[in-house]
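One protein chain is absent from this view; the other protein chains keep their places.
Should a chain be cited, it is by its letter among A, B and C, assigned in written order, with residues numbered from 1 in that chain.
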Amino acid sequence: MLKTIYTACRTCYSADYPINIYNSTDDKEKMLKLIDRIISSGHFSTIEHIQVTFAISNVSRSCTHQLVRHRHMSFSQKSQRYVKEKGQFDYIIPPTIDQNEELKKKYQDFMKDISEKYQEFVESGIPAEDARFVLPNATATSLVASLNLRELIHIANLRLCSRSQYEIRTMVKMMCEVLVKEEPWLEKYLVPKCKRLGFCNEDKSCGRKSNLS
Amino acid sequence: MLKTIYTACRTCYSADYPINIYNSTDDKEKMLKLIDRIISSGHFSTIEHIQVTFAISNVSRSCTHQLVRHRHMSFSQKSQRYVKEKGQFDYIIPPTIDQNEELKKKYQDFMKDISEKYQEFVESGIPAEDARFVLPNATATSLVASLNLRELIHIANLRLCSRSQYEIRTMVKMMCEVLVKEEPWLEKYLVPKCKRLGFCNEDKSCGRKSNLS
Amino acid sequence: MLKTIYTACRTCYSADYPINIYNSTDDKEKMLKLIDRIISSGHFSTIEHIQVTFAISNVSRSCTHQLVRHRHMSFSQKSQRYVKEKGQFDYIIPPTIDQNEELKKKYQDFMKDISEKYQEFVESGIPAEDARFVLPNATATSLVASLNLRELIHIANLRLCSRSQYEIRTMVKMMCEVLVKEEPWLEKYLVPKCKRLGFCNEDKSCGRKSNLS
Partner (left out) sequence: MLKTIYTACRTCYSADYPINIYNSTDDKEKMLKLIDRIISSGHFSTIEHIQVTFAISNVSRSCTHQLVRHRHMSFSQKSQRYVKEKGQFDYIIPPTIDQNEELKKKYQDFMKDISEKYQEFVESGIPAEDARFVLPNATATSLVASLNLRELIHIANLRLCSRSQYEIRTMVKMMCEVLVKEEPWLEKYLVPKCKRLGFCNEDKSCGRKSNLS
């Protein structure tokens, strides 16, 4: 990963062929130093050369309706048209409901009701693609998602913000953590936007950084 | 619209300045003839210079989850986080259910149940962004959507196909019709992909065009 | 323009239909206030609904090689394959050369030499697409370019920076000025990135804003 980015950075400023730069024996520390300088100057195109792919499951359709709004990503998502739910569909419980026993019970019971209604429509001959109209935002879905490092940093900046919705924030956090485990140098870029800007540009700050007065 | 596209087409092949081409007095028929030749050759970039904007309402969240997968579009959509549903939420009834009195009644009653459950969670202090987890795919939504003509033709080619889901097919058909009323020359491009390819590339043809053997 | 952006902004937070919002009689000041708040929060997608088109001429091929790197734009550019240069080709003189009489003379004479060489190759039967290999970066070109307001702000932020190359900086400045004349509210966004960030993120500051220590 580092070698490819380093080659991309060096190619812009060097008379040498990219393949020679790639095959040169620069040490890791030197590479990181250059990459850091380039990214700090906002020359993000150099990190587009690295694309990462995530296998995601157990997120709600609410969450993915937000996620697929990111247009520099590639998605392959479980279809509710072609995949019929058999038995109780999997679903997500928001923490505000999960931590209240009574509401949680009511929520789970209702998910059972919805599942039964869905099955009734299917058994009445309604195709899955129409029966799913009763399925809730809570319904769990799966997807394969790919994006380059520039887009990942952009998404982290937006979605790690406390104003971002809980579920997508958690999911993006997990995606970042998985990657940082393998590429620790990325950690400082995968932060909420206020850490990058130095101030909060939302209407009301969560307190991490102040609004500009 | 025509004048801008014509100027774009002519700029590629002319020694003259674009502004002079734009201000020249070419007649409509001549413009259409050139544009037609260019589009037929697949040089679609020339029609990217025209962007159109649609105000869309009364479509399901199912439909928009599909729609926002098109990445060359711009969207501003009603938020289920910030807009609380007051009273019965609006919803879409799929035709297969709408045309069966019994199923329709069952569907409508259940939408009422869901609405009540949503309100109960809201009244229990659950924020709208979490209460909406019980809202169904059927829930109506609104959005402003912009796209250029190249993307519109691409989307028409895909979504007017009989294999496309009923609701998004209907919506794209309406978008095309509204535009064709003002720009009739676009009609022949806003067709299912089989009409453009000359054959059906789906697994099973609907009969409009045959599969390649 | 304002009405479309305002409709897009309001659609996200309103239970009303976009078409009703569009047709409502909100006054300009109210619209500007909302738009300003939304853009300041970084929710740039709302201004993607406005696309603007520029007819550009008398810029060098150097300049356009840089310009066409912006991937959220649409371009139709004069072709050096299909448009043969007749007589002396038009060319750009960089200011550092233009302001020195002796160097300017040498430059102009050499452009004449290049033109003659180009014509000799053409007369020897070499097709324009190959004869143009001798044409210099200085060669003037024309193009039609379209982009939405989000991309225009992004480009202004990058290309109005003093580190940006003189010619593209001048061109982007002219594009911004033409637009600001018609839409003065845009002026405060069409600025070098340091004005947006509050600091300079280039290696060496030009002095307008300091580097972060």
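Operating definition for what follows: contacts are C-beta pairs under 8 Å (C-beta built on N, C-alpha and C of every residue); 3 or more make two chains touch, one makes a residue touch a chain.
Computed from a predicted structure; not experimentally measured.
Visitor: Could you tell me which of C:Ile21, C:Ala55 or C:Ala138 touches the chain that is not displayed?
Guide: C:Ala138
Visitor: Mind pulling the chain C residues that touch the left-out chain?
Guide: Within chain C, the residues that touch the unshown chain are 60-62, 64-65, 68-69, 71-72, 75, 80-81, 91-94, 96-97, 100, 103, 106-107, 110, 113-114, 117, 120-121, 124, 126-127, 129-130, 132-138, 165-166.
Visitor: Spell out the interface residues on chain A facing the chain that's missing from view.
Guide: 4, 7-9, 11-19, 22, 45-46, 48-49, 51, 53, 55-57, 74-79, 82-83, 86, 142-144, 146, 148
Visitor: Suppose we count only contacts with the excluded chain; which residues of chain B make the list?
Guide: 37, 40-42, 193, 197-199, 201-203, 212
In the analysis below, only the chains that are shown with their structure count from here on.
Visitor: Give, as an integer number of Å, the spacing between the C-alpha centres of chain B and chain A.
Guide: Each chain's C-alpha centroid was found; their separation is 25 Å.
Visitor: Can you pull out the residues of chain A that are in contact with at least two other chains?
Guide: none
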